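Mind having a look at this structure? Questions to follow.
Omission of a single protein chain aside, the complex is shown with its protein chains in their original locations.
== subunit A ==
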Amino acid sequence: PHDTVEKKAALCVLVDSREISSGADVISSLKAVHGVKVQVCPLSSSDYIVSNRMAVERKFQSELLNSVNRSKVTQRIQRLQGMFERICVIVEKDRVKAGETSRFFQRTQYYDGVLSALVQAGVRILFSSCQEETASLLKDLALLEQRKNAAISVPVEVEGRRQEQLNFYLSIPNISYLAALNMCHRFRSVKMMINSSPLDVATGAQVSRQKAEEIFRYLHHGCDVQLLPDSLCARGKSHAPARS
C-alpha cells in the first residue's frame, strides 16, 4: 500500500559474486520485480549486504539439516558477528529438481538445535520458499534498514585509485566491505582516515563506536616485526637492517 512512498529513494543491495551462479533468480528478481539497485562485488564473507550494518546469509534448508556443513556454516556466521552489527539468515527451501515432484522435508533435532543457537546468538532468521521470495525478503530488509537511516548511501562502484584505497581498507581485520566502501568515499584521503579519531572513524565508516575503536587501535598498533611468522617474510628478513 505504501509503494509510492517506498520508491522515493533507490534501494541498494550488494551481492557476493558467487551468488551469480547460485542465486541468479534472486538477483534478477531484485532488479526486475523490486527495482533494487544490485551491485555484484567480491564480498566473500557474506552473500548479501543490505545496509551499513546488516549482512544476510542465504542458506538452503538442507544445509542446516545435518552436521555435514557444520563448520562451514558456523565459521561464516562467527566471522560476520565480528564484522556486522546485525546478521540475518534466510533459510530457503531447496529447489525441486526436474523429475522430482516435491521434496519431503524431514525435520531433524540438529536443525532445531541450529535454529535455537541462531536465536540465542541474536541472529535474525527468515524463511523463504523460493529465490523470488528471498529477493522480496532482501528488499524488505533493505527498506527496513533505510527507515532506520542505515541504508547504503555511498556510490558502490569503485575504479582506479578508489579501488586501491578500497583494497587497503579491506585489509583491516574484521572490517566489512561496506565500512571500507564508506571510508573510500567519506575521507578525502587515506592519510586523513588514518589520522581520524575513533569518533570520526565511526561517523565516516558508519560503524559502531566499539568497532571504530578497534580500527583505531589497529592503525596505531606498534608492530613488532619479530612476531611475524617466518613464512610471511623469509626473504626480507635475512638482509633487513636492525631496527633503530
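Just so we're on the same page, a residue touches a chain if its C-beta (ideal position, glycine included) is under 8 Å from a C-beta of that chain, and two chains touch if they have at least 3 such contacts; residues count from 1.
Operating definition for what follows: contacts and distances are computed from a predicted model.
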| item | value |
| --- | --- |
| Protein that the absent chain corresponds to, by UniProt name, given "RNA polymerase II transcription factor B subunit 3", "LYR motif-containing protein 5A", "Fanconi anemia core complex-associated protein 24 isoform X2" or "Molecular chaperone MKKS" | "Fanconi anemia core complex-associated protein 24 isoform X2" |
| Given A:Ala10, A:Ala121 or A:Leu199, the one touching the chain that is not displayed | A:Ala121 |
| Residues belonging to subunit A that touch the chain removed from view | 70, 74, 77-78, 81-82, 107, 109, 112-113, 115-121, 123-127, 133, 140-141, 144, 161, 164-165, 167-168, 171-173, 189-191, 194-195, 218-225, 227-229, 232-233, 235-237, 240-241, 243-244 |
